[in-house]
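In this view, the complex is presented without one of its protein chains, the others remaining in place.
Think of it as A, B and C in the order they're written, each chain with its own count starting at 1.
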Amino acid sequence: MRDDVDLGVEIGGLRFPSLILNASGCFNPSLFHRVTPLETCLGGIVTKTVTRQPTPGNPQQRTVELPGVGMLNSIGLQNPGLDDFLDREILELAQYHLPVVLSISARSVDEFGEMARFVMEHPHGDGVKAIEVNLSCPNIAKGGVDFGNAPQTVRDCTRIVAQTFDRPVFAKLTPNVTSILPVAEAAIEGGAHALTAINTVLGSAIDIRAKRPHLRRVSGGYSGPGIKPIAIHAIWQIHRHFPDTPIIGVGGIADAADVLEFLMAGASLVQVGTSCFRDPAVFRKIREDLRQYCQTEELARLGALTGCAHGEKMLTS
Amino acid sequence: MRDDVDLGVEIGGLRFPSLILNASGCFNPSLFHRVTPLETCLGGIVTKTVTRQPTPGNPQQRTVELPGVGMLNSIGLQNPGLDDFLDREILELAQYHLPVVLSISARSVDEFGEMARFVMEHPHGDGVKAIEVNLSCPNIAKGGVDFGNAPQTVRDCTRIVAQTFDRPVFAKLTPNVTSILPVAEAAIEGGAHALTAINTVLGSAIDIRAKRPHLRRVSGGYSGPGIKPIAIHAIWQIHRHFPDTPIIGVGGIADAADVLEFLMAGASLVQVGTSCFRDPAVFRKIREDLRQYCQTEELARLGALTGCAHGEKMLTS
Amino acid sequence: MPCDTPLLDYHCHVLDHRTVGNRLKLLTLRPVYAPGDPEFHCEAGQFVMIDLPTPVFHFRRPMSVLTTYESGVFEIFYKIHGRGTAMMAELQPGDELNVLGPLGNTFSLPADPDSALLVGGGIGIAPLYFLGKALKESGQPVPSCYYGVRSQREIGLLEPLTQVFGDCLHIATDDGSCGTPGNVCHLLNLHESAIRQAKEAYICGPTVMMKAASTLLKTLNPAIRTEVSLEEHMPCGTGACTGCVVFRTDRLLPSKTCVEGPVFPVESIVWPTDDPFPRGGNAEAAACATT
Partner (left out) sequence: MPCDTPLLDYHCHVLDHRTVGNRLKLLTLRPVYAPGDPEFHCEAGQFVMIDLPTPVFHFRRPMSVLTTYESGVFEIFYKIHGRGTAMMAELQPGDELNVLGPLGNTFSLPADPDSALLVGGGIGIAPLYFLGKALKESGQPVPSCYYGVRSQREIGLLEPLTQVFGDCLHIATDDGSCGTPGNVCHLLNLHESAIRQAKEAYICGPTVMMKAASTLLKTLNPAIRTEVSLEEHMPCGTGACTGCVVFRTDRLLPSKTCVEGPVFPVESIVWPTDDPFPRGGNAEAAACATT
């Protein structure tokens, strides 16, 4: 048994003290900190997705519980906008002494660039240690088709951010594509230091009593345990074809065994979203169980597991 | 309370005495008949997918249980081929006095046509009341990309079958596309009388003990309760854009409430797959509960619910 | 600044669990403290998130705290509504469950409790009972309580309510089986003068009832300050999901009911519309998956 386990990982020169992050839009730092001090359980904080301007989001109903399998959401990217984030929220986040990953979304390629520039130039901008480009949002110029759906727009959005921002850039991919490989490749070509996979899966549910969809917007993003097999498939494929690009795995993680599955499939970091709704202490539990796993398996570095299920790699502990 | 409930539906001139069918590849007529006589619980029988030649299928491991959410399969279309089906199996199926839907798959557009012609010309071919075109299979000419992934191949495969076969043709769509609408439209253009949605969702799972994928082929088709939101989304979208095309809904149905959800989203018939593995009597239970529902709701025809969650339709009972 | 008030997922034992009306249950929970745990403490209007005893994926259920006792023992008054509360109803004394809390804001204490109005509908009575009892126990005058339910069998808490509010308790039942026949607005109309004198009102109940009652109060007494306690679907209860929002009259962004609420000044909120398919084709707009 060893007690000097390293749960951390480095991506694009940025060190995360633990490879467990929260997922964008599923977290509330100040309140979760009251349940478990964040420094003791997270390797970094991913912000909810921020847009250039304040965005009020969608009307109610925004969420549905899908018993057994997860949930649907159609929040509509509600957020107070980039000014508010940089003027105010980034200062609060500084208190946790964890790397902050800013998730951004825009309505055009240019706006993505503008946001990256704005972060670079803002006096508090150096609090942003990495940017995660949320590509699951409608491209206004293309009639509202998501940026993430086509390699060209994925490349363009990623590139403009990567060229403007001098720290690591992660491209968050949508699984709602025929194959994830062309968009993954495009993001890498665009200069992404890592790929975050996956965002939510399009889904819907009908309220049979009311005879109408549960969500006001009919369809929404499916998350939780039911999307884990889809995430693992995406991560396996990306790691198989682009073994040198780190993957941030997300989708349905609820416990340490799930994290191991993501790592073995090819992820270097993971994010936990929906499952912290039921249990805000899930980050701490996962971290403790992973540390225990490393000790039992005599693994010095948890990150050594990345991709080991692909067979061709030696497992170095 | 009324006891003259009609659970049936007609598609392309073919009447199904009940709108509950089995899903292709998830059923064993002779053995299930020993649990519940098929005529008393099914509206028709969908065969496992048949190919022109006998197909041995994939090596083991072919399946994984995904606790809570469903399963993965990579069977590889194992089947004894079209000759055997028409020479022998179709005669066995005739005993159940239910419409038989033949699911077919081929390696090229021409082979789809050849299979349809073969059915037309075979002395037992008139036992086939409809053909379901399984488009989730690799197109050899296009380097193994699934026919179902592109509108062009969907249109071509559907058209050649619809032009050759003089009874209803259903196109079974894959959800593994960026949007289901272009492939749905292509199938309708190709002459499909109905669209079956959805086939399995690509997924994978890692055996963390063995540090390798559970499936020998790494990824497989995800089915069961976890794909229901994806199926409902697909059906909602298709019905919204192509309200005149009947939809055969499939994906995660386990009880009567699920069937109601599919109908309200826009399905005219449904198929039940994975959930009959745990409970071969699920068809009977669903049928009884639906009959009960119609009686309580004073609904003369279950099919009247189709699409009612879309709001603009009047619910005629 | 990160807030340092501890918030705990209290591991609780079921002390008592009884049926007190039609599908109405009263659940008494005793937190089991680990060394160093702060005692469970909460105020009128706050709620907890109750974890369901099942391995199946689910959200916790938000429930107002009805009352607290020594050592942080507390009570929940709830209605069996759907699958989650049906599961809760199976809990037996001695069973264990996790309860995250206390969550949300509180009612602002009335400047003039004597004239204040508590207006409750159905299980919305829970936080109002807490408020009345807290005022009484701190030696203040007890506000009037106007309580509307479908029928006598839906009251559940008649005895404790009578104990706290005495003559200030006014009940209306739709079917006339107890108190005044009619809904809570009929009842309020009968007490017009009390309403005109009141400075503050606190409403909790179904949305339609809160909307109607607050409008009536405003009509009868334009100067009244009304607070409503909202019931939004709450996936997390911790401000993490942005699912439970209410749109506001005084700002662009809607507020999370679980952290900025559940209590809001009525004039600051936009009542959610009941029309599932608003004109303008919103319903068929391409959904933004991540959102």
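A few notes on this one:
The criterion applied here is as follows: contacts are C-beta pairs under 8 Å (C-beta built on N, C-alpha and C of every residue); 3 or more make two chains touch, one makes a residue touch a chain.
Quick caveat: nothing in here was measured; it's all calculated off a predicted structure.
Taking the complete complex into account, B:32 is the one of B:32, B:85, B:112 or B:293 that touches the chain left out. Of the listed residues B:5, B:41, B:71 or B:256, the one in contact with the hidden chain in the full complex is B:71. If you put the hidden chain back, the residue from B:151, B:225 or B:307 that touches it is B:225. Where subunit B meets the chain that is not shown, the touching residues are 25-35, 48-49, 54-63, 65-71, 73-80, 92, 95-96, 134, 136-138, 144, 146, 174, 176, 199-202, 210, 212-213, 215-221, 224-226, 276-281. Touch with the hidden chain on the side of subunit C covers residues 54-56.
By definition in this document, only the chains that are shown with their structure count from here on.
For the pair subunit A and subunit B, the distance between C-alpha centroids works out to 34 Å.
Contact with two or more other chains is made by residues 66, 68-70, 176, 201-202, 212-213, 218-219, 225-226 of subunit A. Across the assembly, subunit C contributes 56-57, 276-277, 283-284 as residues in contact with two or more other chains.
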